[in-house]
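We show some of the complex, not the whole, and keep each chain where it was.
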Amino acid sequence: MAESDLTMARPAGTPTTQQVTGVVRAIAPAVFLALCVVAWQLAVLLLHVRTFVLPAPSVIILRIVRSWPQLLPNTLVTLQETLIGFAIGSLIGFLLALLIAYSSLLERILYPLIVASQAVPKIAVAPLFILWFGFGIWPKVVVTVLLVFFPVVVTSAEGLMSVDPNLIDLLRSVNANPWQIFIKVRLPHALPQVLAGLKIGIALAVVGAVVGEWVGADKGLGYLILFANSQLDTTLSFASITLLVVIGVVLFVAVDAIGRLVTPWKRVRTLDPGL
Amino acid sequence: GASGGSPASNTTSSSSSCGTPVRFTVRLNYVLDDEQVPYFYALDKGWYRQACLDPQFQASTGSTSTVQLVGNGSADMGVADTVAVLNGLAQGIDLQAFGVVYQHNPTALLIRKSVLTPEQQAETKPSKDILYGKTYGAVISGSPFIFYKAFVKEQNLDASRIRQVNISPPGFTEMATGKVDFIATFYQVAPVLEGLGVPLKIFKLEDYGQKAYGLSYFSTPKWIASHGEVIKKFLAVTKRAIDYTNQHPDEGVRTLCTYNQSICANDTSFKTNVEEFKLYVPLYPNLTPSKPMFCINSTTWKATARLLLDAGVVSSLPDLSNSFTNRFISGC
Amino acid sequence: MTAADLSREPVASPRAPAIEIERLRVAYGPLVALEETSLTVGACEFVSLLGPSGCGKTTLLKAVAGLVRPTSGEIRVMGGSVEEARRQRAFGLVFQDPTLLPWRRTEANAQLLAEIIGGRHWDPGRIDELLRAVGLKGFERAYPEALSGGMKQRVAIVRALAFDPQVLLMDEPFAALDALTRDRLGEVLLDVWRQSKPVIFVTHSIEEAVFLSDRVVVMTARPGRVLDEVHIELGRPRTHAMKESHEFFQATRRLRSLIDIAQGVAAQEGG
């Protein structure tokens, strides 16, 4: 929190400190994660936590290795649902955000419905999902879409509505059409916030796929968790959860990285005291 | 998916005898477990094919969902707790049962011995008021919850003296960690729980006079009316499979895994040995090839329906006149 | 597109009024920014606006460009409504702030309006030329963040000139520039103008106004009104030598006293 150093670093520091900092940055998350895992392992060992309550990381990892042929296809199924649901959900979310941003009447009409769609517990209406979308991949995708689109709507609408009016005026002065104003000003301006919504969305997409699988599935990590629980196979359950977490974090990091790529002008981190 | 057919290549030749087999979906009562081995066994042996049947077995999230989905036509027939089927009937869902899988009340209260006094532990048929002051872990989405509530009513227990908390199925962890003192469930799972180091006292509700059916086969009257032959053959083949499973329990796991590769890449996925299928054997009426299986007795049927009334799930009994039929089972 | 293209041919004779503002009143809620403001700009006339800070110069420019809706009064541009003129992409605007897109580099920012208008008015060569003329060679790939204040303003000027608009509306375009860069840009501007289009040019520099304009209009504040105007009787093309001329001196002196009055009025009215 050494604020006094913030933003000082514009003219660059010496290469060596930069390199050291870079290394620390690169390995810190891994180190911290390792520490967490070790703490967990020790807690389980020292407190004699029973495996069926909370398996030790070592047990989970061994199980992942051993049950890999079983876990892999289920992981791929869930990954597929997650990605399809995320793609459709972010698209729908963004389109709704457009409607909301361009019309306060639509905002007033749509927002209650959108929020309502969130407040309905998806599992509680599972039979409807199955009735409407059958047993295939679609009910899972629909649940995922329902979870994903909401944060995208809220953040994108916020971003699209917060454009500097002078920039809009500039384009209006040459009679730019709404599409040009959108593509040249609104969209790039809103991009960071759209990306924030997508980051929330991708994390929720994983949960959506799992919940979708609980509605009715016979494969996927969500189903595997349900099955493992019925078998009191807590280790398998946690192995599946671990893979879910891996999917979630990897996809999140990917979305984040793509976000940084498409907003190169936002590189300046004004808050960072250097380490 | 969890449905049969495709891997049974060794049996396709026999299907030629009847042209295209009849395809229909069978929604099971829960995720796959040892108790469902016979269906997959029959698939594996090609017995359904030989009977010109192509059943698609679906795992489920519980009897209630099975009843709803069969009721609205999303699945053709179902396997569900009889109370759930009767409850569906009471809620206006058009359903008819055509066979009972488990003829006996499978529900028991499993109490942790450690919360009982040595005397209570020693009793063969414990007095029911030992439940007072204990915490009941209720899985309210399951039928045992209804059995339990009816039991409380039938035995005139003071429900306010038993603490009730809801837990997610199966509730074993909560038992093992001492968060709850007893649960209501099928007593077949008791060995699993004891295997976790939780010594149990088992109250079989049947021992206290609670007569009721367990799982039954059902569908909508409409489907039943147009699929009489299918049902007849399905029941016959399934009975054969149950008999066979009883005699060759060790083959079961492999079979389950063949048909359910998503959950079962190796045999250890099913934690319990299929030997435990034997635990379900007492629930079956006749495990001899010569005698009929699945017969529905109207007295027990009504007793099962009464549970709903006793448990306060319904305020009046539904009309049971067309609620079941034995016409697809010869010899009932 | 065709209509816009056609309309780029001169639509009026050089002396006919291109911009007519009549009894314009603009109020922002309770605040009256402009009142009873009338002004006419000829088809090829270069008019500068002088006036105390806050007197409504920016508001006037925005009203002409159709970015602020008059509370009452009328504005006609090239015989038609403001809307029509805008539809013909007639206006080249330079805002008082640079108003650059932070996510575009210099060249892309300079190109923005040309891009929107598209067609034959997109000429990357021209933009390159203009960027060089205003001294931004070498900064084509810089984000606005890495430009100095005056550099940003110059990008905004290039952006407006790049598509050769029919009407130029410039709001203190040279305010952030040093005297010499100002002069150089004034020349660039006159060069682009070629006495071929109406220009309204807001500035605070009397010398600049006199040097560049055919006419200088002085406004008073609160509410903004046109106080008076001074015709500049200098020939074209303007040369720096003219700055030493008697006409130049006369005009600046006259404007200085007008501004004194404008401020005095403001001071009295503002209490």
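First chain written, first letter: the chains are A, B and C, and each begins at residue 1.
Quick note on the criterion: contacts are C-beta pairs under 8 Å (C-beta built on N, C-alpha and C of every residue); 3 or more make two chains touch, one makes a residue touch a chain.
Since the model is a prediction, treat every value here as computed from it, not as a measurement.
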Suppose a student sees one copy of each chain kind; what stoichiometry should they report for the whole complex in this file?
A x2, B x1, C x2
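To be clear about the criterion, only the chains that are shown with their structure count from here on.
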Which word fits how the chains touch one another: line, ring, star, complete or other?
line
Of the chains present, which has its C-alpha mean closest to the combined C-alpha mean?
A
Starting from the Cα centroid of chain A, hunt down the chain whose centroid lies farthest away.
C
I'd like to verify one number: the distance from the centre of chain A to the centre of chain B, where each centre is the average of its C-alpha atoms, in whole angstrom.
39
Computed distance of Cα centres, chain C from chain A, in Å
49
Using mean CA coordinates as chain centres, what's the gap between chain B and chain C in Å?
85
Shared interface positions of chain B, touching two or more other chains:
none
Residues of chain A whose C-beta touches two or more other chains:
none
Chain A to chain C touching residues, read off their complex
164, 166-167, 169-176, 180, 184-185, 188-189, 191, 263, 265, 268
In the complex of these two chains, what residues of chain A are touching chain B?
50, 52-53, 67, 69-71, 73-74, 77, 126-127, 130-131, 134-135, 214-220, 223-224, 226-227, 229-234, 236
Could you please specify the touching residues of chain B with respect to chain A in the complex?
1-3, 30-33, 58-61, 65, 68-69, 72, 74, 168-170, 172-173, 176-177, 192, 196-197, 260-266, 269-272
